[in-house]
Structure formats: C-alpha cells, structure tokens
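Working notes, beginning with the structure itself.
Note that one protein chain is taken out, while the other chains of the complex remain in position.
The letters A, B and C name the chains in turn, as written, and every chain counts its residues from 1.
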Amino acid sequence: MSPILYAATGAVLVGIGVFGLLARTHLLRRILAFNVIGSGIFLAFGGLGSRGPGSGVDPVPQAIVITGIVVALAATALAVTLVTRLFEETGAVTLPGEHPAEGPDAS
Amino acid sequence: MTAALVFDLSLCLLIAAVALAAVLADDLFTAIVLFIVYGLLAAIAWVRLDAIDVALAEAAIGAGLTGLLLVGAAARLGGRGAPPAAGRTPWRLLGKAAPAALCVAAAAALVVLVLALPDDAPGLRPLVAETIAASGVTNPVTAVLLNFRGYDTLLETIVLAVALVGVWSLTPDRDWGSVPGARQHARPDGVLATFGRLLPALGLLVAAHLLWAGADAPGGAFQAGTVLAAVWLVVVMAGVLPAPATADTRVRLLLVAGPAAFLGFGAVGAAGGVFLGHPAGAAKATILAIETALTLSIAATLGLLVLGVPRRPA
Amino acid sequence: MAAASTFLRRLALLAGVWLVLTENQPSAWLVGALAAGAGAAISLRLLPPQQRRVRLARVLRLAPGFVGGSLLGGIDVARRVFQPRMPLDPGWLSYRTRLPAGAPRVALGAEISLMPGTLAAGMHGDLLHVHCLDRRLPVAAFIAHEEARIARSIGVAPDPTDG
Partner (left out) sequence: MILDIATLVLASAGVVFFIAGTLGLLRFPDVYARLHALTKADNLGLGLIALGLVLQAGNVWQALKIVLVWLLAIFAAATVSQLIARSALVQRSSSPAARDS
C-alpha cells in the first residue's frame, strides 16, 4: 500500500507545482515550482517502482531518478543564472507582459 | 491501520502541505526555506521507499544545492521578492481560481491513474538481480548507473558540463574567464573561516567513504561528488581559498576528466565488442576508476554551477 | 619537522575517523590510507601547524564539562519553552576575552552557544557579543569559567583577573 501512497503524493505534488508555475509570476518562484513538479514525478516514479513482491525500489528507476535529480539541478542552475542576468540587465524579475504587482500572492 | 501506514500517511500529507506552502508563501525567502524543508521531507520519503541512494541525492542535491542556488539568487535580486501591499480583489481571485481548479483536476486524474495501475509489477528487479553477479558491484543502483545503463550516466555527466557551459556563456564580455561568485568578506580567523579550515579533511573522508561504499551499499559518485562540492563551496565562501578563474586550464581539465575517463573506458569496451562494456573480471576496478574521476568532475561542475557566472577579475 | 609531526598526528586522527566510518573493514584500508593522506595534506595546507600545540588529552578533558553543559543547556531551554509564562529576560553582554585569536575563540563561542542561556553572536576585536536568554543568570562568571578551561586545554595560563 505505502509505495502507491507515495506515488499518489507524487501526483499531487505535480498538481501543486503546475499551479505554482501558472499562478506565480516571479521567475525564481517559477523555478521553485518547476522543481516541485520534477520531484513529484520522481516520487511517483519511485513509488510505482516499488510495487510488487519483494521490498525496495526497482534499482532501474532509482538510478534514473538519481540521474534526474542531478539533471534537474543543472537545469535549475542555468535557469537561476538566466534570471539573475535578466535582473542585472533589465531590473525585471518577471517575464515581459506579466506584472509583479498583481496581488498579494503574485510576488 | 498499522503504525507504519499512519507514519506514511502523515509524511505524505506533510510533504504536500509544505510544497503547497512553498508555492503560496508571500515572502520569497520563506518560500525558499519551505522548499528546502520540502526537499528534506522528500528525502525521508525515499528512505521509506528503501531507496537510500536516492534519499542521499535528494537531501544533498535536491534540498541542499538547489536551495543554496535559490537563496543565492534571491540575495542577488535584493528585495525584489517582497509582496506588494495591494489587496486581493475578487477579479484577481477569479483569475487564480481557474488555474487552481485546473490543477486540482489534473492532480486528481493523476492520482486516479496511479491507483488504477496493477499492484503486481515486478519491473526490472528480477533482471538486475539475475545479472548483478557480472556487474562487478553488489549495490544494484551502482550496477545500473555504471554498467547496465552506463550510457545514461555518461550522457548525464555531459549534460552537467553543457549546463556549466550555458551558465558561463551568460557572462558579460568584460568578465569572460574571470572568477565566479561574489567576493567573500569572512574574517580570516572568524567562525566561518575556522569551520572552512577544519571541515575539508573530514569532508574528503566522508566523500571517499561514500565513493568506496557505493560499490556495495548506498553511495556512489554523485553523492560523493556533491559532498565534495559542498565542502569546497564552504571553503570558498569562508574565504579560505579563492574560487578559481574559469579560464584556468586546470579547472577545465578537471571538469572534463570524468566524462573523458568514462568515454575512454567506453571506447576500450567498444574495441572489445561492446561500447561501455566493462572487461570481464576487471569490472569492479573499472567502475571504481571511472567513479573516482567522475566524483572529481561532478564536484567541480556542481560547485561552479552554484557559484554562477564569472563576475570579477582573478 | 613541525610540519611532519603535525602531518603524522593529523593522519593518525583521520585514519581513526576512517576506521569508524567504514566500521573497520579491512578491504577499505587501502582507500582509507589514500583518503587520510590526502585529507591530512589538505588540512596542512589550509591550517598550518600552530605554535601552541593542542594536546588531544587536554582537549578530551573538556569533554565531560561540555557534555554536562549541553545537557543543562537543553534542559534549561526546554524548561522555559514548556512553561506557559515562558520566563525569559533576554539581553546582550559583551565579554572581553583573552584567548588568542582563531580556533580557541571559535571554540569558546561554540561552547557557550551550547550551554545554558548563552549564544555567541560574533566578535569585534577582543569583544565577544553574547546573547543571554536570561540576564538573571550569572552569565559573565560562567563564560569566564569556560574561557579558563579552554585556556588550560591549549596550554595558556589562566588569568584570574578576567571578566
């Protein structure tokens, strides 16, 4: 039961992350939300990989998730650098056409 | 309900709640701290799934280094994360309600899908268990990473290098090849500097242990490389050693040493008939050699990725 | 010569840590020797041999007081947290230390941060800024006591006129 529980949690995390990606405009928050989506997918993958007889996660998804975590960090580093450069060049922390001051939770 | 199930349920609820709080938090710094907490809780989830290798990677990379990246960027952006004082109007609320409803629906559909999957999926576990004797190591995750699916790992190390090239390519022209990261102001005999002088020897041992243990137990090149990168970042931030200039040839050689060694062994394998195939009998020695080179390159790449674009002269 | 003996002592210490990490598996000895050697070399580069030799035995003699202190520190803070009225009287204290700069001062800061009611918050010159959870506690005398213990452990004569 428990592995499926974690897989379902992963699915919920994907929903939370997508909401963050849609509703927040600050680019660092979008990066954060994107990471929540990613780790939700990993957790779903790991949980599904633990089904069936025997204990522990299937080593193949485990290895791929480790690869995924490292690649997610690489993508995050690149994205964060893009945001800081954008800020240094233009002073903006949101994409053009999106306003940072659209509500209390839009920062 | 058993105690274990109660624990799992509470942990899952907590993970989802903290993730939601990280997305909704008003203050950017609060959001990032919540994200780090979320990463650590996710690491506990991986422990519960018996995936210690992933738990180590999630705690060190997912929570630690990602958190450090976000904190550093938030600091560089200054107060540009502060919530505006304007109140929430119903119109704006409606604007948020639509994506919220969409996301709840999507998450619910995903959960239904996950629950609908058959419960008896052996996956690739039997196959790995069958062939692990030939892989040279007894930790199945390391066997998959360095042997059965070695090409994944090879490409991944190249992705890391490419990401670093991407970060460096955002350097303003005048700073090209200079030193990355902010200038540090830690006092030479202060708390952080002393920590930075005492920590590296211990960190090196822990990394070596993770690397060595990775053959037969949780651990390996990625976890060891992350520990080394973290220790190195502490040393740099403490002002004990300066960050290197990105034009330094030794730095660049270090960055490609791991992928190059991996490719080299792969080519030797290709000469023997299988690209990335390890010579029979010497698989463990080969894997340890590749992993050592990989660890050093991963540590250098991760550390430099966190330091970001070059921005001051050497 | 000093460098060589320092290197050997650190090598031995790190080798001990390695044995603990690997739970003394003989198959790890070779890797451990390499790692401990590299660790000792790095530590020699980052932290050159000190003039005052730190005696491990003397430092170990600090341990019981340290463990006792952090036990009291934990109990003290828990007691305050669990009381509905939360008896706090926070304030600041600047303590002039006579310990030599570097590790001894850092050790003092770390130690008092784990003991009841005191938290080190950085130094300005010889002044150690200490945050006190309860000013009614005899904090200054307490820090002086810890300072004297650390001074003895690194072979610096304690100074009774401290404070």
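FYI, contacts are C-beta pairs under 8 Å (C-beta built on N, C-alpha and C of every residue); 3 or more make two chains touch, one makes a residue touch a chain.
Predicted model, so just to flag it, every value in this text is computed and none were measured.
Chemist: Taking the whole complex into account, name the chains on display that the unshown chain touches.
Modeler: When the full complex is considered, the omitted chain touches B, C.
Chemist: Determine which one of C:41, C:101 or C:119 touches the chain that has been left out.
Modeler: Hidden-chain contact among the options goes to C:119.
Chemist: By the contact definition given up top, give the residues of chain C that touch the hidden chain.
Modeler: 17, 19-21, 23-24, 67, 70-71, 73-78, 80-82, 86, 88, 90-92, 109-111, 113-117, 119-122, 129, 131, 133
Chemist: What does the interface between chain B and the hidden chain look like in terms of residue numbers?
Modeler: 191-192, 195, 198, 202
Going forward, only the chains that are shown with their structure count from here on.
Chemist: When the C-alpha atoms of chain A and chain C are each averaged to a single point, how far apart are the two points in Å?
Modeler: Roughly 40 Å, centre to centre.
Chemist: Let me have the rounded angstrom distance from the C-alpha centre of chain B over to the C-alpha centre of chain C, please.
Modeler: Those two chain centres are 32 Å apart.
Chemist: Can you list the residues on chain B that touch chain A in the complex?
Modeler: 4-5, 8-9, 12, 15-16, 19-20, 22-24, 26-28, 31-32, 35, 38-39, 42, 45-46, 48-51, 53-54, 57-58, 61-62, 65-66, 69-70, 72-74, 76-77, 80-84, 86-89, 92, 95-96, 99-100, 102-104, 106-108, 110-111, 113-115, 117-125, 128, 140-141, 143-145, 148-149, 152-153, 156, 159-160, 162-164, 166-167, 170, 220, 222, 298, 302, 305-306, 308-309
Chemist: Please name which positions on chain B make contact with chain C in the complex.
Modeler: Within the complex, chain B touches chain C at residues 189-191, 194-198, 200-202, 204-206, 208-209, 212-213, 235, 240-241.
Chemist: Show which residues of chain A lie in contact with chain B when the two form their complex.
Modeler: Residues of chain A touching chain B: 1-20, 22-24, 26, 28-29, 31-33, 35-36, 39-40, 42-44, 46-67, 69-78, 80-85, 87, 93, 100-107.
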